[in-house]
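With one protein chain held back, the other chains of the complex are shown just where they sit.
Entry: chain A
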Amino acid sequence: MTEEVGLCPPQGTVPRVSIEAEDGAVVAQGAPLARLRDAPDVCFVAPMASRVARVSLLQGHRLSEIVVFQEPGGDVISHDTSTADTEAGLRRLMQRAGLWPWLRRRPFGGMPDADERPAAVVVMATDTRPFAPDPRIALDGREEAFGRGLRALNLLTDEAPFLCQQPGPALIDSADRQRAHVVTIGARHPQGAAGLRIHALCPAGIDAPVWDIHAEDVAALGTLLETGQLPLTRLVSVGGSALRESRLVRTQAGADLRGLTYRSVLPGAHRLLSGSPLDGQAAHWLQPRDRQVTALPREPSRPTPHWLTAALTRSARSRPVIPSAALDQAFGGALPAAAFTRVLSAGDDETAMKMGVLCLLEEDCALADYVLGDDGHLRELLRGMLERIRTEFAA
């Protein structure tokens, strides 16, 4: 637990909210701090008993961040779970308890709309990114809650949820196995990338959104259904080459990254990323869906090259991507990597949609970007293409 916590909206979104707790107010754990203006049931909740320190809103009541300080003692909000056996009741419970921001939809990413019905739900009980915590450790001792959460997810879709797990003992008992498609996948990144799994299992489309949720959050849903209280902590790995040692901690979403690392960081300048070294972003707070904190030494700024060297090596257009086995591996053989890269660079939206670009988000291209070194700009290209498709189809 860190003393200070900053709540941010899910990455890539700036929702319009109405604030429920003013600066200085003392709130219980699980109490709503903000609600969506368009869907007042969807809440962002306090991760612990705390005092609201600062609410920053952007223009038009758009949420930037809410910072709270831990307050000793304090209550825990209990929710009424009596209507959770119907779809509408379960949705309302998940939204009010603050579990909704942990869901992510594809295409386009971000939190799903309050009344959206997914074509499929994919539960990720595996994370192959470097230094990622093993979900099996997070689920240890919570099998019953996990099974209950998984059964509840059946209410949200017509099709049973997909459960992606590593080889090993089954995570759910045999009675639950009819209610979920269990998919066993390898341990090498990017085999556990949610986008590539969705691309293979149940492609997302404009009218067929696919949600993904981490297995630990499903276990939290199970606990919520049983006790009425949502556990707001999660297993987070703190690692990276700027640390003396890496460790696993149990902390809240929105935890202060400096608070998590300052005891073990090596001397010298460093950068703190929320997320893995591949797709992490420099941040102050742990982002809503992230389960990794990475501390990397700050690279010394490169000396300015000689003007002639700069003229010979820099150009306005980026260099082309050369198809190689490394690029194919970076997409795990899930899609024709070189053809997809060319389509992305050319901005050919229609062919990209045929190839399944709607299943992918930035984090799925992160490994390819890493592999391609200075020539890799796939993430920006992908985001640009997704935004273009979104505006085109919204019109």
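Brief remarks on what is shown
As a working rule, a contact is a pair of C-beta atoms (placed from the backbone, for glycine too) under 8 Å apart; a residue touches a chain by one contact, two chains touch by 3 or more; residues count from 1.
Just so we're on the same page, contacts and distances are computed from a predicted model.
The complex includes a chain that is not drawn, and of the options "succinate dehydrogenase", "Monosaccharide ABC transporter ATP-binding protein (CUT2 family)", "GntR family transcriptional regulator" or "NADH-quinone reductase" the UniProt name matching it is "NADH-quinone reductase". The residue touching the chain not shown here, chosen from A:P40, A:G74, A:G89 or A:P323, is A:P323.
Contact with the chain not shown here comes from a single listed residue; of A:L99, A:A145 or A:M353, that residue is A:M353. The residue touching the chain not shown here, chosen from A:A53, A:V182 or A:A338, is A:A338. The missing chain lies against chain A, touching residues 202-203, 205, 208, 277, 296, 299, 312-317, 319-328, 336-339, 342, 353-356, 370-376.
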